[in-house]
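Shown here: the complex without one of its protein chains, the others still in place.
Up next is chain A:
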Amino acid sequence: MSGSSNIVAMKKIVQQLRFEANINRVKVSQAAADLQQFCIQNALQDPLLTGVSSSTNPFRTQKVCSFL
């Protein structure tokens, strides 16, 4: 009967909400500080941030000189 399946569905919703309500939450100031630290620590290894020099850029077409 649709009545009982609604109750089953509602029970699942309540169960899920109970689970989500119980997690521990870290303060935004801490979370933001950690994210910033991660970015800054890895900034020098980020080619799109630092730029790629043409000698090491695999997508830069190499111009080849040859004697004819």
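Quick note on the criterion: a residue touches a chain if its C-beta (ideal position, glycine included) is under 8 Å from a C-beta of that chain, and two chains touch if they have at least 3 such contacts; residues count from 1.
Just so it is clear, contacts and distances are computed from a predicted model.
For the omitted chain of this complex, the UniProt record lists the protein as "Guanine nucleotide-binding protein G(I)/G(S)/G(T) subunit beta-3-like", which is one of "Prolactin 2", "Guanine nucleotide-binding protein G(I)/G(S)/G(T) subunit beta-3-like", "Mitochondrial import inner membrane translocase subunit" or "Small ribosomal subunit protein uS10m". Within chain A, the residues in touch with the undisplayed chain are 6-7, 10-11, 13-14, 16-21, 23, 25-36, 38-43, 45-49, 52, 57-60.
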